[in-house]
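Following this message is one structure expressed as structure tokens.
A single protein chain has been omitted; all remaining protein chains appear in their positions.
The chains carry the letters A, B and C, assigned in the order they are written, with residues numbered from 1 in each.
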Amino acid sequence: MSITLTEEPFDAGALLSDFTRGRTETGAVATFTGIARAEQGSTATLELEAYPGFTEAEIGRIAEQARARFGLDDLLILHRVGEIAPGEPIVFVATAAGHRRAAFEACDFLMDYLKSKAPFWKKEHGPGGARWIEPTDADHADRARWEQETDR
Amino acid sequence: MSITLTEEPFDAGALLSDFTRGRTETGAVATFTGIARAEQGSTATLELEAYPGFTEAEIGRIAEQARARFGLDDLLILHRVGEIAPGEPIVFVATAAGHRRAAFEACDFLMDYLKSKAPFWKKEHGPGGARWIEPTDADHADRARWEQETDR
Amino acid sequence: MARVLLFGPLRDLAGWRERTIEAGSLSALKAAIAAEDAALAEALDGPGVQVALDQALVRGDPKLAAGSEVAFLPPMSGG
Partner (left out) sequence: MARVLLFGPLRDLAGWRERTIEAGSLSALKAAIAAEDAALAEALDGPGVQVALDQALVRGDPKLAAGSEVAFLPPMSGG
């Protein structure tokens, strides 16, 4: 299980190659790569702030929940912090499991958490100035799906 | 949109690097990599047969459905045929969309189709001899989810 | 002369993957196969076996042209 914050641009493919290598007992690897959109040609730069130590620990708690809940063999989360240019990847999540449903659901679950509740503060620097961003209603709704499932 | 059958082993990470490069308007890339399991140490080899031309065309029909249904920017499917050793990847699917829910769902949908209905014939060569494999009940149930959703 | 292709378990049963067989229709083709391999002919009519003519699925008893490609597809296993 690997959880890392980085200030450097990264190549999602290189991470997937490393994550997949030598997994003879894992049947399924799902990944998600989130990319900073250019938002219809505006040249907004994202600035992402974390609380070093605390942020990794909080993500680690949720990652451990995901590992247990979905029976994962392994998982990897890499998240950019600092200044992120349009077109650059922001986040990469990979999950490994015996079967594809668990790998997909765990990846989806982790992304919903990361997008709505993880300890990051996000500022968008656009042509009209800078503004702090909060999770969208869709982000909150996505995350709530997993809580309803637990209630059943 | 790219649909390829290959007899050669492939590196899922290299495919993801190529697929992700230069996508400034795509916010989300989901992937799935299916790997031949060693099945608890048995050294089963898979033999996967396709009907060249027909198989790509059938997959292409479903890929076009997925593109339209989930509003994808792009998708890529690479599928091994021939002899596949334990630990080698069998299938790689990547989907690109504006937002993560569409990318995840399209990837999940395509895998359910590929695992249950795509024109392949699969033979497992194990220590006890060779046998042809049919989709599992779980594979059929996974695929049926998408049909129920259409009915709603 | 139709080019006949067998896939999956049908290929194992027949012991061949591809042959050319003289026949003007699908039913004539099956009759020609039955004349020399009754077990294979029965399997070709088995549950879930589909027929593709020139790479498109067909039903019924289509005519075959010279150079037609006829593929017998047993239930697909997925990848």
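To be clear about the criterion, a residue touches a chain if its C-beta (ideal position, glycine included) is under 8 Å from a C-beta of that chain, and two chains touch if they have at least 3 such contacts.
Keep in mind it's a predicted model, so treat the numbers as computed, not measured.
Although it is left out of the displayed model, the omitted chain contacts the following shown chains in the full complex: A. When the missing chain is restored to the complex, the residue among A:19, A:70, A:104 or A:120 that touches it is A:120. Seen from chain A, the chain kept out of the figure touches residues 34, 48-49, 51, 53-54, 57, 79, 90-91, 114-123, 132-135, 139.
Assume only the chains that are shown with their structure count from here on.
Centres computed as Cα averages put chain A at a distance of 50 Å from chain C.
Per-chain Cα centroids separate chain A from chain B by 23 Å.
Shared contact sites, meaning residues of chain B that touch two or more other chains, fall at 34, 115.
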